[in-house]
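First comes the structure, then the notes that go with it.
Yeah, one chain of the complex is gone here, protein chain that is, but the others are all in their spots.
And now, subunit A:
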Amino acid sequence: MTALTQAPDRGGPAQPLLEVTGLVKHFPIHGGLLGRQVATVRAVDGVSLTIRKGETLGIVGESGCGKSTTARLLMRLLDPDAGEMVFDGEQVGGTDQTGGVTLRDYRRQVQMVFQDSYASLNPRLTIEETIAFSPQVHGVSAREARERAHELLAAVGLAPAQFARRYPHEVSGGQRQRINIARALALQPRLVILDEPVSALDKSVEAQVLNLLVDLKEKFGLTYAFISHDLNVVQYISDRVLVMYLGQVAEQGPVEEIYERPAHPYTRALLASRPSMDPVKRRTAPPLTGDPPNPVNPPSGCRFRTRCTMAEDVCAQRAPVAAPLSAGHEAACHAVLPGSGHSAAPRIAA
């Protein structure tokens, strides 16, 4: 039996690692005496994104914007209601007849790290058993899987002799998150989906784990999808950033574009909501009022218009399509979409 190796690159560097188009996931709400469906949570409503090989795509947004549902869809822990996923040029969820990559193969190449480091580990398995578990499922011998688990523990900065035989409750939160990262790497994945991996950690530990993630990406040739509500952390770690609002993509682009030339009013408000870190330059007025609306009943047209200072009639009538701004930078806002009818929109050249 041979050890697992990372699956080879099939499509070449120009082929995106993961291309997702029109991803939709609605959750029904049942209620009443007969348990009929009374409403629908539109958690993810038409998300298209591309993750290029070797990059880190940051996904930001507030609670309820659908970023965690998107993560679970990307991992295929949830089945999308609609939408296509292409992994390195191959359709995800194929069979021998239709071609494409099977879910089993896909899930070996894509792994995930969750926010709650404790809930995502089996409390009855020792740390080495946890890390060695999935390679054994994929046919690696127990001895080899254990050796590999020790290598991975060392790679995430935990001495194997000290930690391998412990149980999850015997280590600290930062150490548990390192174990989760080691487990995600055990199958030699190509894409790692990190869903708020540092949000539950103290600041000094957060910095340690972020440094580790940067090192591991280099060492194992990984691609990351990094989901977070912390704009500073996303700016630090990402190459490209995608901003979500109520189940849709508001804006996406290279990290410098998003942070220095944000085009969508929601992105600007999010950036302006960060504490200033300078007591002399304190904020005086909040950039946005109110909470995000309920995704059960999103506003018509542009979903952000109820909190947007630039909203006009056209924003209630039509949902904006993504307007290209510069290479790879696009925003779904009528105010930047040429010919949208918004008073701030650029004119279409005749």
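Definition applied: a contact is a pair of C-beta atoms (placed from the backbone, for glycine too) under 8 Å apart; a residue touches a chain by one contact, two chains touch by 3 or more; residues count from 1.
The definition used in the following text is that contacts and distances are computed from a predicted model.
Chemist: According to its UniProt entry, is the unseen chain "Electron transfer flavoprotein subunit beta", "RNA polymerase sigma factor", "Serine/threonine-protein kinase PrkC" or "ABC transporter ATP-binding protein"?
Modeler: The correct option from "Electron transfer flavoprotein subunit beta", "RNA polymerase sigma factor", "Serine/threonine-protein kinase PrkC" or "ABC transporter ATP-binding protein" is "ABC transporter ATP-binding protein", the UniProt name of the unshown chain.
Chemist: Just name the one of A:V233, A:A250 or A:C308 that touches the chain not displayed here.
Modeler: In the full complex, the listed residue that touches the missing chain is A:V233.
Chemist: Decide which residue listed in A:S273, A:T309, A:S326 or A:S343 touches the omitted chain of the complex.
Modeler: Only one of A:S273, A:T309, A:S326 or A:S343 touches the chain omitted from view, namely A:S273.
Chemist: By the contact definition given up top, give the residues of subunit A that touch the hidden chain.
Modeler: 62-63, 172-174, 202-208, 210-211, 214, 229-233, 235-236, 255, 259, 269-270, 273-280, 282-292
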